[in-house]
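Provided herewith is a single structure, encoded as structure tokens, for subsequent inquiry.
Left out: one protein chain. Kept in place: all the others.
Chain lettering (A, B and C) follows the sequence in which the chains are written, and residue indices restart at 1 in each chain.
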């Protein structure tokens, strides 16, 4: 019998989560093409298929959120944002969305920053006395989800709004020490995203951080993951402008063309954009988008990444990139790009792919950071390269090796 | 003692050739950075270096052309086209350019098409009675070049204006049969670019076709090359818009995003643009630019490539690309690119790189098409992939293997 | 009592016509904002209002077409082309659309060109023995429309697909002579658009030509219009790229910046685009788009207008413009534009505006070409200027003068 798998989304009422919920309902009914799903694509698809991956029709959704907007309303909003979801989606899958709604629990918002605090609704927040108490509550929710729905396995994906940066220099390198800070709200250096990560790992459930927030990206939490033999991956889904950078920069390197400056200006108008409009939160995202070039180029050109919230654009991320480079005899040249992408529609299939792939890693006995997933992230943990082509190869090679092990 | 190598350019008075001549003079004097030279880049550079490649300061230039404009004048024109060459270049290297000028011989223009005929100047054309007679004259010029300049080796690069397409279906597959047609001007299906290729191969000199003209790209000429143990490579240097296509299309494939249409509009105003403005000649170029997507994507989206001559742009190729693609749940999205590149400055270093690399291939005993050079061309002969990242890897692997053989 | 006015659309089942039909239904129900309607805007609105213009709720739609697709289906197609009409429009106004459908009659297709012939459906074409017979049938349809619907006035707007160019040099200058050619199918130099114009004028109904086809744009038909005291206007609605040209070119003139070249590349994928993909038909459109710069600039820069049909874009006209200009000391600079507009949504409100304004002209006793409407057209008949700002002023001044006359 097909094992039943659970997909637990933190930020379960947000734009990406709503798109995941609609898309999954459509996939279950055979109403959606598999466009955008890497694990259904021509290269990876056949390799993944042989590993008996999560089946869309046996996947059960649940999650945490700090707001109460029903998923159908979130979906309708996307429909009305210039078709970020096909029209009629919310209506067509009203039952599935309502069902998923019932499995969403109040979240925790420890040190989440001013913009997230403004989002929080009464009744949607679990107020815990200490970080440790918060973790235990999260873990209890996760385990109840598994039990109530007779799930064989659960994957946790963090899709919560972007938190302010954490001063990583101040984090203890060993789990033993970091763990101690959890009982003291004042002394704990972590934010909510990391509490979710710890809870998932302690529950033995693989954890994916799709956001630029810290999550599990520190030595101590990775140590915990390896101790518990749990897989984790992340940081910050690579869906648009940064994806293009990691695709194009290798060309400049191969051709020995010197990038003098690379400017990226991003505008969009959804809730994510609103949160990022707060300078404390924005710092986290800009940092994540801005670090990819030097490892590819071998030097650091002047770069500038700006992100601005323009309400009329809704979920449509528009990014203008201006690359100024030098060729033979020093002749200066220019490449400009305009990317007009729908952020949630770009992100949602990757969330499903990551659930599948980290589940495969976990089932094949891996633990700690799953490095071959680097290509999915802007700031991949422990990545050997930022070159998207190279990352894609590593992913294929890894899945092929799982096949090898399996046979 | 360093062996003296000759670089023979067909189209020796054109924009690319003039940029090669200025660039080489600047490299010899240490006045130019190696920007734009793939064989001097961070990846390939060290590997190539160990193989004792052609040294810029021992490279001697010569060539054929059907026009008489001195190289210094061609260089001045580029300087004045919005800085396609650094100001003062023609003056700074007047002696070197004049010396190269003296080694340029009248060309042949067999079936070269109306736009090339319009370019031809009296006194610059070798009028041969038959294709075979033309080949023999070319070969005599090549051998005189080697003898007069005490050259150990010569590489021939075809940089002539683009000819109209050849009906390849009508070409005999065997050299024996093709060779027979050469004595009959009326019955010979080839054009000048192929006569240059045959002459070089018969002279035992490796041949590179940097243009979309046929050159050596047919079975029969490849057979000749393998018989004579001569290397050849080509077709149509990949310097701008098509390069971007082969860099970006793999991303759409990896992410399983469906490209619905890809439109490319190219405008530029140099002599190459004028020739391509003639519909007969343009057909060859458009075909070359338009074939790269299906092998990468696995399907054929609607494509449109247009090339138009806009005089005010001079050597500045401006290309606008509009990619319309579909993501998860069928949501349509758009990527636009504007490329503002200086065509000759992009092409010239690749000519130098190709001379170095095909010379290495020849010295290492290879013969026929040098497949690992595929990434340099829009329509690579015998290529296993159109994906630029994969091509770059193959190139590095090949040079590494030559190192292995060398050690 | 409010007079009942009829709006007769030739090409009544096309994209623009369907948008007019949906928009009118929405305006009648107060469900649509007046965005896009010039006669409801802040400048012209109050002036027009005082002249008792056509009221949207007393406007009755009818028309000719050579195809049978119901309006609701045309509207649904637009909805599905990335929201060229708001979702649910066809369903919301099903009754109104069906009613308008019943008032559409078979058209005539005299010398309409190959692409229009391919569109024609059996049963939708009135086959007349001579052009004169076709005109009489059209007139009979127009008069029946007025009678059956108790209309006080009727305006005819030509929205048919673009015909091939007419050799205007061969057209007689006097109506007497042109009229004579109508009885001889072989000798008549006109095409269907002009037959519709003649029929409307002979019926005493003002005629607007929203397309680049000839329509009423010749001396002889204008003579007829003046004889019959009927207003006419046209040629080729100015909705996108050409609008931008007539807005931006005056800036270059005022600032004495020299435009060296202006390139415009248009891609779109609706039926209009398909028809224009045929070279015979395209010639008419390109000519219309390409003539606006010299009168504004005072000299003729190199220009290039291309129009290509890219199916995936549907009604979304995307135009890339590249303007290369020279400033002080000859320094070359560049302006690029990308226009992403929905063609029918841009055109439809102008059709309603033109109906209102030509009806006002007719009621105020004007006859012949209504010159102050020049700003609505790419190739305005008898225009004194191509500068959009100047045209807008002339329009306001004219409506103000009608107010003056009225008071």
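By our rule, contacts are C-beta pairs under 8 Å (C-beta built on N, C-alpha and C of every residue); 3 or more make two chains touch, one makes a residue touch a chain.
Given the structure is predicted, the values throughout are model-derived calculations rather than measurements.
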Seminar exercise, completed: From C:9, C:243 or C:286, the answer for touching the chain not displayed is C:243
For this session: Return the single residue from A:150, A:170 or A:312 that touches the missing chain.
Result: A:312
For this session: Check each of C:30, C:298 or C:404 against the chain that is not shown and name the one that touches it.
Result: C:298
Exercise. In the complete complex, which positions of chain B touch the hidden chain?
Worked result: 79, 82-83, 87-88, 338
For this session: Just the residue numbers, please: which parts of chain A touch the chain that's not shown?
Result: 82, 260-261, 263, 265, 267, 302, 304, 306, 308, 310-313, 318, 320, 322, 324, 332, 334, 336, 338, 340
Seminar exercise, completed: It is residues of chain C that touch the chain not shown, namely 19, 22-23, 26, 32-38, 40-43, 83-86, 89, 243-244, 247-248, 250-251, 253-258, 298, 326-342, 345-346, 348-349, 375, 387-390, 392
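As a working rule, only the chains that are shown with their structure count from here on.
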Problem set entry | Interface residue identity across copies chain B, chain C - same or different by half | same
For this session: Determine the centre-to-centre distance between chain B and chain C, using the mean Cα coordinates as centres, and give it in whole Å.
Result: 49
Problem set entry | Interchain centroid distance [CA atoms averaged], chain A/chain B, Å | 44
Exercise. In chain B, what residues contact two or more other chains?
Worked result: 332, 334, 336, 338, 340
